[in-house]
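For this view, one protein chain was removed and the others were kept in their places.
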Amino acid sequence: MKIKVLLFAHLQEEAGKGEVELELQGDTVKELMAVMEKEYRLTRLPQAMIAVNEEFADEETVLKEGDSVAILPPVSGG
Amino acid sequence: MKIKVLLFAHLQEEAGKGEVELELQGDTVKELMAVMEKEYRLTRLPQAMIAVNEEFADEETVLKEGDSVAILPPVSGG
Amino acid sequence: MKGRDCSMERYSRQIRFASIGENGQKQLADSHVLIVGAGALGSSAAEMLARSGVGRLTIIDRDYVEESNLQRQQLYAEEDAEMKWPKAAAAEKRLGQINGWIDIQSIVGEADPQTLDKLAAEADLIIDGTDNFETRFIINDCAYKHGIPWIYGGCVGSFGMAYTMLPGKSPCLHCLLKRVPVQTETCETAGVIAPIVQMVAAHQTAEALKLLTGNQDAVAGQYRSFDLWHNQYISVKTDSIHDEACLTCGESPSYPFLEKENAMKTTVLCGRSTVQVRPAAPKELNLQTMALQARKAGYEISGNPYLLSIETGENRIVVFHDGRALVHGTSDEAQAKKLYQSLIG
Partner (left out) sequence: MKGRDCSMERYSRQIRFASIGENGQKQLADSHVLIVGAGALGSSAAEMLARSGVGRLTIIDRDYVEESNLQRQQLYAEEDAEMKWPKAAAAEKRLGQINGWIDIQSIVGEADPQTLDKLAAEADLIIDGTDNFETRFIINDCAYKHGIPWIYGGCVGSFGMAYTMLPGKSPCLHCLLKRVPVQTETCETAGVIAPIVQMVAAHQTAEALKLLTGNQDAVAGQYRSFDLWHNQYISVKTDSIHDEACLTCGESPSYPFLEKENAMKTTVLCGRSTVQVRPAAPKELNLQTMALQARKAGYEISGNPYLLSIETGENRIVVFHDGRALVHGTSDEAQAKKLYQSLIG
């Protein structure tokens, strides 16, 4: 199914873009993260926050066609 | 048809809320504005900017079911 | 360039930001930004740009610092208000303490068409720090005439907006507003909180940094508007609004707001300590709305079907339907104009 992924901070830099559309085999956030890590070589993904359709989610959250997933890494600066 | 209207600045204050869902008889922005002016007693509507689904529109723009219309008044402060 | 001489260590955190880098930092040092208005938005943007190492800043403002500015105008301290220091001069003083390695030129005066036309010709970019649409339309014409970007910002209450205009690419302020707003909310009538000022100035300044460092691709084409109290944020595409017949950004521009006859006019009425203010084009004011606003802002009002009279303490201003006004209690045309714009927009 088609999933839209929004990338923030260093993830955006690593992927070279802030928005990715992909065809996901599988249906959980965990599977999506594995694809992102492998295909876009994203680092420090396990500590990032995940939002599905603007609501926080976890690895077990089940995705459906057309969902929008945002990956938000924590940053320390201030 | 159902239209979602987002109100900003003094319009929000006048309507008492920032978001309104209404059943529109008619299908243009102009007709929608007439309803808003009458039912919510909004002032200075003619000089406000109108966006339909996050794109600027004018009075002649034709609306469709489920559209989201934002009314943005100009403000001078700075 | 003066901006290049100082230690780069002070900009190290900005140089580490990959889209700026050492090259971008040099471009900033070679840049000249014109800031029109040194009120809330202007002083916040000026401070950020000075800290960022923009080599040359020109700041024009007609006003002096008043006590009621201190709540949100960040370059000014109590001393400036006590001394009624002109804002442009007070801004230059504080900015000099913040960054002594850049050139800051302050102009205490009116941002009229002639002055702005000359200043725009020498600048790389204009930041809008004004509080009225009359001046914004003059900036709009100057920017498109000289082909330099300008960044509009405005705020009132907890609501604000920012929009970047690139001549040759973006629809201009005319296209955006269709007609000049006749009657808008001002900080005088509806109040304002400090955070919305910072949010608008942050949008304006980020856009300026992009443009000055050759990152035009990153510039937001959208008109962005937000309310920090009511938690709203919207980003609107502007492609559809460009008007080929626009007198500023269309095919045969005439830059109408640079013409003298299109400016607001003021006349001192002899021996009466009164100034008459006349808008460029007749307006169609809603005096009832205006009366409500003025009363909410705490002023004494009175009137009849033909006029509205507002007592501000120092002045009394009588406004007519067509936008004409008499400002009593002063013979100072600049002060009368300022009061007019602070109440009507």
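Order as written gives the chain letters A, B and C; numbering starts at 1 within each chain.
We adopt the following convention: a residue touches a chain if its C-beta (ideal position, glycine included) is under 8 Å from a C-beta of that chain, and two chains touch if they have at least 3 such contacts.
The shown structure was predicted, so the numbers you read here are calculated from the model rather than taken from an experiment.
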Displayed partners of the chain not shown (whole complex): A, C
Option touching the unshown chain, where C:206, C:247, C:263 or C:307 are the choices: C:206
From C:47, C:63 or C:124, residue that would touch the chain that is not displayed: C:47
Which residue of C:23, C:235, C:254 or C:302 touches the chain not shown here: C:235
Omitted-chain contact residue, chosen from C:222, C:248, C:274 or C:330: C:222
Residues belonging to subunit C that touch the chain removed from view: 7, 9-20, 44, 47-48, 51-53, 67-68, 70-72, 74, 77-79, 81, 97-100, 157-158, 187-196, 198-199, 201-203, 205-206, 209-210, 215, 218, 220, 222, 228-231, 233, 235, 296-298
Touch residues of subunit A, complete complex, unshown partner: 6, 8-10, 12, 18, 43-44, 47, 49, 51, 54-58, 70, 72-78
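Just so we're on the same page, only the chains that are shown with their structure count from here on.
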Approximate Å spacing (C-alpha centroids) for the pair subunit A, subunit B: 35
Length of the line joining the C-alpha centres of subunit B and subunit C, rounded to whole Å: 26
Distance from the mean Cα position of subunit C to that of subunit A, given in whole angstrom: 40
